[in-house]
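What follows is a short report on a single structure.
Omission of a single protein chain aside, the complex is shown with its protein chains in their original locations.
Residue numbering begins at 1 within each chain, and the chains themselves are lettered A and B in the order written.
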Amino acid sequence: MLVLDLLGVFFFAVSGSLLAARRDFDIVGSIMLASLVGLGGGVIRDLVIDQDVPNAFRMPIYILPPVLAVLSVYFHLFGVRRLRRTLMMFDAGGLALFCVTGTITALESGMGAVTAALLGLTTAVGGGIMRDAVSNEIPQVFNPRGVYAIPAMVGAALTSSLWTLGWLNAVTGTVVAGLVFGARVLSLRYGWRVPLASGIGKSLP
Amino acid sequence: MLVLDLLGVFFFAVSGSLLAARRDFDIVGSIMLASLVGLGGGVIRDLVIDQDVPNAFRMPIYILPPVLAVLSVYFHLFGVRRLRRTLMMFDAGGLALFCVTGTITALESGMGAVTAALLGLTTAVGGGIMRDAVSNEIPQVFNPRGVYAIPAMVGAALTSSLWTLGWLNAVTGTVVAGLVFGARVLSLRYGWRVPLASGIGKSLP
Partner (left out) sequence: MLVLDLLGVFFFAVSGSLLAARRDFDIVGSIMLASLVGLGGGVIRDLVIDQDVPNAFRMPIYILPPVLAVLSVYFHLFGVRRLRRTLMMFDAGGLALFCVTGTITALESGMGAVTAALLGLTTAVGGGIMRDAVSNEIPQVFNPRGVYAIPAMVGAALTSSLWTLGWLNAVTGTVVAGLVFGARVLSLRYGWRVPLASGIGKSLP
């Protein structure tokens, strides 16, 4: 669990570092943005659960993934040609892992099934919203191209259901995360869309 | 109380859905924005109060108003001609209800009169600030046209005072909310203004 959670932090942190690179932030600003997106969603979850101190502040190992993410971007470990596409892949990876690990963390703290799924969703989308809000970007979760919140909702609900049925283990958890990741990536690849909020007809004035 | 609070969530959620429609978000992004503006202020209040789990996560019924708001905007239940004006009306309704219900929630949790009024104000303006911050809009509370925070401050202070005097009930609470709503709407209609922060003379360079 801890490994998967740290991997989720790393994925989101890479997305933050790539955005920082594109925006010409320096490496320290990059560490700050990577930490915000990687740890922000989990901190909100932990504050809501009201356990003593959020993991990100209590366990110093949570500082490691953002630092590694910044270094890997700085040394161009990931293709920087199609930076935006790479960013979206890592963002999808963080989303997929966090909707599972976030829900499990909430369930392990004694939350009910519905509350835990809501917290898993919050963990999954919270960091990305903060990353984009402080960078003056419109958050991915609001981008009508592709689906974003739906796979996270389904992933969190599945995780919560599997737990309640006693069927949640390393295999099923990974399968759920894989499904979420696959749905997100395919939706970007093929431009899946859900109806616009403005309803029938064209967009509003 | 719960009904009034859910109504406040609904009003703010409609404001979020209308903004989502104007920005060409899809219906899922609209649900996320409607939830953020409708529930965000109350979650901060509940975290500050340090009760176990914020209402929005503990009571699943709080998901209902954002969903209804998104549907009502999707099916054009509210005039979409003057979308910005409609948005401001619903925002005013949420502001008016939340400065009362937010203060009462804090008082019922044992907060002192001043802390409770500050929390009522935070509940009332917090969700709208989040809505606008993630949408890259300058929050309404900073817009010099009309008054926004002042009626919410007065409403929260009145609610707290009436409670302390033992005069708070369904009637007086509704009157306070009505006064806040009226002041906000009239200030927009007639362009009331308070002095600019830059002080005497013209705005700063």
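Here is the rule we use: contacts are C-beta pairs under 8 Å (C-beta built on N, C-alpha and C of every residue); 3 or more make two chains touch, one makes a residue touch a chain.
These numbers were taken from a predicted model, which means no experiment stands behind them.
Considering the whole complex, the residue from B:L4, B:M59 or B:A133 that touches the absent chain is B:A133.
Note on the undisplayed chain: of the listed residues B:L47, B:L71 or B:L179, the one touching it is B:L47.
Touch with the hidden chain on the side of subunit B covers residues 47-50, 111, 114-115, 118-119, 125, 129, 132-133, 136-139, 141-144, 147-150, 193-200, 203-205.
Interface residues of subunit A with the unshown chain, by the touch rule above, are 17, 20-33, 36, 43, 47, 50, 52-54, 57-58, 60, 63, 70, 73-76, 80-81, 83, 133-136.
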